[in-house]
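Structure first, commentary second.
Every protein chain of the complex appears in place save one, which is left out.
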């Protein structure tokens, strides 16, 4: 992971879009929709699998490639969304984990997921 | 962004789930569904906005907070999904950008987004 | 079901939106997004359930109400989407079933769902 950093990938994505004149499409509204479409394409891979089959999805090279490809698409739109709105995704997640640690103290948390 | 790295956040998320005995819920199938649910909560913020209104969403502190919060949720489930399947999300995205640069050469790319 | 017909519900939805001056929000693009947001709210109810738990969801009155409520929201946006685009949803489905019966003959269909 050391070789790829979020800021560098975000820059490559921005240059890619600019070189193709695609920035006009990249409103926050459209990028959020595209993100959700890609997340659904990830769901589609798993939709008829049992929980056990879903855990073995990387054992088959074709489905492993498909999963990695959809992960890339989700991350691409998430980073582009953050780019156009000036959001630091990693800082947002760190702040959220801080809040959740206060909100759901480990000792008291129900074992049933809320 | 320097202070927060993907690997560190992934570790915190794994510890958070383990301390609450939530790993049993974290099948790849469930995490993909949760990711798409969070992506839709991001879409919901924008669903009735015009493209122009969507571009100003960070100007209002409440909606800015809500957007950051949903970004954090999407990234949290994406990283947990990658963790359980052993996927390096940043490497997957770097590989995808490489493929897209070959597939859609800038000079020949249609200005209309495919 | 005899008392409620699709055309009547579609008319009530159209009148409801018109009386509140909400037609301005109901572009096909926005209604498709709203439909997908409601579908995800249905998914959310099931996201951490096992397949077996998911089959018993109507046994609890609260979750039964929540499920019916989300079904209503999905159908509401589907019918409003069809209304603004002049699509007959039932005819579209009938035509699709006809096509699928030709495309996947029962005798030859793989038992594994495509």
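For reference, chains read A, B and C in written order, and residue numbers begin at 1 within each chain.
FYI, a residue touches a chain if its C-beta (ideal position, glycine included) is under 8 Å from a C-beta of that chain, and two chains touch if they have at least 3 such contacts.
Here the structure is a predicted model, which is why all the values come from computation and not from measurement.
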item	value
Where the missing chain makes contact, among the chains that are shown	A, B, C
Residue among A:9, A:33, A:72 or A:87 that touches the chain left out of view	A:33
Contacts of chain B with the absent chain, listed as residue ranges	33, 36, 40, 48, 50-51, 113
On chain A, residues whose C-beta touches the chain left out of the figure	25, 30, 33-34, 36-37, 39-41, 43-44, 46-48
Where the missing chain touches chain C, by residue	1, 3-7, 9, 12-13, 16, 19-22, 25, 27-30, 32-33, 35-36, 39-40, 42-43, 45-46, 49, 51, 54-55, 57-58, 67-69, 71-76, 78-79, 81-82, 84-97, 100-101, 104, 106, 109, 111, 113
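FYI, only the chains that are shown with their structure count from here on.
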item	value
Classification of the chain A:chain B interface as same or different, half of numbers criterion	same
Chain A and chain C, separation of their C-alpha mean positions in angstrom	26
Euclidean distance of C-alpha centroids - chain A vs chain B, Å	2
Shared interface positions of chain C, touching two or more other chains	33, 36, 40, 48
